[in-house]
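Apart from one protein chain that is not included, each protein chain of the complex appears where it belongs.
Up next is chain A:
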Amino acid sequence: MKKKVKVYVSLKQGVLDPQGKTIESSLHSLGFKEAANVRVGKVIEFEIAESADLENQIHDMCKKLLANPVMEDYRFEVEEVVRP
């Protein structure tokens, strides 16, 4: 069985996010004054065979490549693969 993995990578809290700041000021200039603390991250998706060790495998991938622990945090979700 294959699983679908979604990894969410974001800058650590406390690390300045200049992209987020710029998007926030653009939102404000469009009239969305309520928007605050805009942060930009990325989503990495992949499919992988199910295994007992899957979560550890994903943590390993995140630590070694998908996120840089110096400046980024990550979290992930594992879902069923849905074919349209």
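Couple of notes before you dig in:
In this section, a contact is a pair of C-beta atoms (placed from the backbone, for glycine too) under 8 Å apart; a residue touches a chain by one contact, two chains touch by 3 or more; residues count from 1.
Basically, contacts and distances are computed from a predicted model.
A chain of this complex does not appear here, and its UniProt-recorded name among "Peptidoglycan-associated lipoprotein", "Phosphoribosylformylglycinamidine synthase subunit PurQ", "RNA polymerase sigma24 factor" or "ABC transporter permease" is "Phosphoribosylformylglycinamidine synthase subunit PurQ". Against the chain not shown here, chain A presents residues 15-16, 18-19, 22, 64-66, 68, 70-71.
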